[in-house]
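All protein chains but one are shown at their positions in the complex.
Chains: A, B and C, in written order; residue numbering restarts at 1 for each.
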Amino acid sequence: MIAAALTTQDVDQIFVLIKHALLACVPAALQPIASAVLSIIPILVAFPLLFAITTVLERKGLGRMQNRYGPNRVGPAGFFQPIADGIKSLTKEDVVPLSADHAVHFLAPILLVIAAFLGYAVLPIGRNMVLVNLNAGVLFFFAVGSVVELSVFMAGWSSRSKYSLLGAMRAIAQMISYEVPLVLASVVVIMQAGSLSLVTIVESQSGYTGIFPHWYLFTPWGIAGFILFMIAATAESNRSPFDLPEGESEIIAGYFIEYSGFKFALFFLAEYLGMFATSSLAITLFLGGWAAPLSFLTFIPSYVWFFLKLLVLICFFIWIRGTLPRLRMDQLMGFAWKFILPMALLNIFVAGLWRFLPAGPLNSIRWLVCIGVLAAPCIVLSFSLKQKKKLLVRTYHFAE
Amino acid sequence: MSTLTLPTPFLSPEPGHEERLLEISMGPQHPSTHGVFRMNVVLDGERVVRLKPVFGYLHRNHEKIAENETYLSSMPYTDRLDYICSLTNNWGYALAVEKLAGITVPERAEYLRVITGELTRLLNHACLLGFLLQDMGASGTPLMYAFREREKILDLFEALTGARMMCNYMRFGGCRVDTPAGWLDQARKVVAEFPRFLDEFEKLLVSNEILMERTQGVGVLSRELAISSAISGPMARASGLNYDIRKVDAYGIYPRFTFRVPLGKHGDVYDRYMIRFLEMRESLKILNDALRDIPAGPIIDPKSKPRGFRPKPGEAYGRIEAPKGELGFYLISDGSPNPYRYRVRPPSLINLTVLEDLCLGHNVADVVVILGSVDIVLGEVDR
Amino acid sequence: MTAPFLILAALAVAGTAAAMGLRNGVHCVLALTVGFAALAALYLQLGAQFVGFTQIMVYVGAVAILAVFAIMMTHHPGLIEAPFSRNWLWGAVIAAAVFATLARAISLGTASAPSAPPEPSATVNQIGDALMHRYILPLEIVGLLLTAALIGAVIIAIDPKDREESE
Partner (left out) sequence: MIGNGILKGLAETARNFFGSYVSKDRLTTVQYPEQHIPQIEATRDFPFLVYDGADWESGMRCVACQICEKECPPKCILITKSTDKKPDAVGKPQFYPAVFDIDISVCMSCQICVEVCPFDAIKMDVQFDLPTDDRFGGLLLDRHKLAKSNEYYHQIHPTEATAVDTALAAERAKAAAAKAAAATPKPAAPAAPAPAAPKPASSTATPAPAPVAPMPVKPAEPPIKPLASESSKPGETK
């Protein structure tokens, strides 16, 4: 009976409706607090759960790419593995180095996790499902992201270990370097949408032409911006091939080498939360947020689309991790400052060009011009590398 | 951060910079030191200013033990030198003893030695490339592919010798057992399928830009330094040194096979990587020929006996082209059942001597990659 | 004076006071960061989102990190040997003078008038408009200055050996 009464719109808004129903039971004086709690709890549940699922997916996916099974012992097809891991990390001894700065050492993982969670406050997870619709949502997101750097430094410095210090230095340098292109890559969207509010940005992409959506991805600057954003996001969340701060084969675990037990798990949690958050931002900025990819698919609830898109991006991250070797520190910085940053600036120029070039019948010319401007430096770079005989597959001669 | 003063560094930092140096100890417990190897690295930022290799954590007194054992009893110990390539170690030792005692090897045994030796080269190079990429942070994917292929070769070894890694297969004057029925066919199948792995590997990583960026121009070993430091094996050949003992000494029946020796030009990590890659293709040629031509016949010289083996007084140095380089065994006999002197020339150790020269001025991350490209096995370095 | 304001103000004062009082340099910076964050929260409370988030981004994300790096680069990371100068009396006099000036300015200013807080009207759009129209020249000058500083920093950072090679 209830199922019959529910329209697709109700299903779409079911969490919002439940929240309102629950709020009605609370005395009016407590309603602001209750509202906040009811909004925060789903996020505190959903994303750590996603973290748990991702760890299994990642291990199984990597395993399959490497022609292994991956974890398959705990629960059905190994999907209860995170529970076992969680119990393990909770019951492990918490070793703190004797010379460590205990207070800072203790605070670092907590601050890191808090910072990682804060970013979700402005992300619209579904239609009408955003914690706070801030006027300067994008700015808030990046501001919170900068707190991560500080906590990484706290972790690395307070451990009093050379490896952690090296790892923290690498991490901070990398995060600061890639934050610039990350922001610049999102600036194009802000320019187009004319707002820093993520809700407005999603709404501005919500129309359809025929069955195809108006995502910013389907513009030249959108594609370029998305690629640049994802590269920067990979680096920002310390994922392979930019996982130098952890650099397992070089500096073992980087800034959290001296952590054990649950604190170690917190670092992993924060890292994955950061990855989800930046991916979510990418979805919001370029992939239409919670909007359905084709107009006739709108009957599926918006939050389902959001998480599906997120899963696709996560799988892409896993795929990249299974394939590529790691860059070196100087190459990483060079890549950020010499390639990604100029390309992001060029992309802003292209976005302006796109805005002022006439649309309509000359649309294809607009496309060609924009793509040409973006592709030219890449082609020049490839050509000049060839001229300099760099990055070439060499030929070898043989002695009989 | 520890401070230290430098006596006479190779690459001296700017004056006043000494205090900023960071000395870190990589190893003996470290994910990418290939065993229990330690490097005391002095860093200026992330740049290596000094590097001191520390080894001996795996020292097992191999040479002294061998001097107190019979000749035959040392054979299983040679398995444990370079524990990835036990069969080539066996071969080197058997060759030295055969030289010492003047034993000949029957034809079928020679073929079996070539087949097992080249299979060993395949698995060593495949694993090395996997490990090298693991050191570069490729999350184990190439390594797992290499291990998948290695498994097939190890199955062959187990069927032939009874053990997967510690084969203990060769004897003075031949080999211990003949091939079981169907072994040669299975070996042919493995060899025929191996190029598929090489193609896969090539597609996966040979043209990868990140790999090239990481390896080209890193850890350059000049031809002159390679010669003056007695570097051998793929490492020397990557520096353009045409020195392959299979060609130079023409030991065993190698002259019967046509194969080419790939030579590098730059001597950097990328060349060392590619030379090994190309060598695998050449090994496959040898294997195809050997598996086609292997004759029937005895597998061990009838004069060779397991008990009471006493070579006449004298000395001998037998060497082979092991996958890692020139593996030599030097023996002095005084006519007793034990060698009077037993000495191994391990390719890993001697190739490792240039590590500091290769690493200076590079990054910590490069140190790991350079060490990986030297291809060491600590069982052999420390003995 | 609402409760959130009191808490945040207390946090800001405590953070900055700890930054002066702590003996460990890195601890000082971390305490200062707490002060910055509390200040940012105060801005947010006043409805100035842009300023608040910029405060976090610039001060917590950049300035604190910069300060930390500066401390690490000095010879003795960690302990500061003599945190109190012998001329502390002069410091106290100057601090008192500054406080008196500011207090007088505030007490004379219009802000002290106990009127209802104005509606927060400075949206991001308006700030952008103001920067791009009215204050375009100062903005460009600041941008040029920062670019020059950036290039200068890069030149200083280049290794002398590399510089010789490139020349």
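Going forward, contacts are C-beta pairs under 8 Å (C-beta built on N, C-alpha and C of every residue); 3 or more make two chains touch, one makes a residue touch a chain.
All of these numbers come straight from a predicted model, not from anything done at the bench.
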Absent chain's touching partners (shown only) are A, B
Which of these, A:Pro48, A:Gly61, A:Gly137 or A:Gly274, touches the one chain of the complex that we don't see?
-> A:Gly61
In the whole complex, of B:Glu67, B:Glu107 or B:Glu200, the residue touching the missing chain would be B:Glu200
Sole residue of B:Glu69, B:Glu107, B:Asp289 or B:Asp334 that reaches the chain not shown, by the stated touch rule = B:Glu69
Looking at B:Lys99, B:His125, B:Arg176 or B:Arg246, which makes contact with the chain not pictured?
-> B:Arg176
On chain A, what residues meet the omitted chain?
-> 61, 64-69, 72-73, 77, 319-320, 322-324, 378-379, 381-382, 385, 391
On chain B, the omitted chain is touched by residues 69-70, 72-77, 79-80, 141, 145, 148, 151, 155, 158-163, 166, 168, 176-183, 186, 200, 203-212, 306-307
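Here is the rule we go by: only the chains that are shown with their structure count from here on.
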Inter-chain centre distance, chain A versus chain C - centres from mean C-alpha coordinates, in Å = 29
If you average the CA atoms of chain A and of chain B, how far apart do the two points sit, in angstrom?
-> 43
How many Å are there between the centre of chain B and the centre of chain C, using C-alpha atoms for each centre?
-> 59
Expected list for chain B, residues touching two or more other chains, is 1
Considering chain A alone, which of its residues make contact with at least two other chains?
-> none
Could you please specify the touching residues of chain A with respect to chain B in the complex?
-> 62, 65-68, 162-163, 165-166, 240-241, 243-244, 247-252, 321-331, 390-394, 396-400
Within their complex, state which residues of chain A touch chain C.
-> 101, 104, 134-136, 139-140, 142-147, 149-150, 153-154, 157, 172, 176, 179, 194, 196
Partner chain A, residues of chain B touching it in the complex | 1, 22, 24, 30-32, 46, 133-141, 143-145, 148, 204-214, 216, 242, 244, 247, 260-266, 270-271, 274-275, 278, 363-366, 368
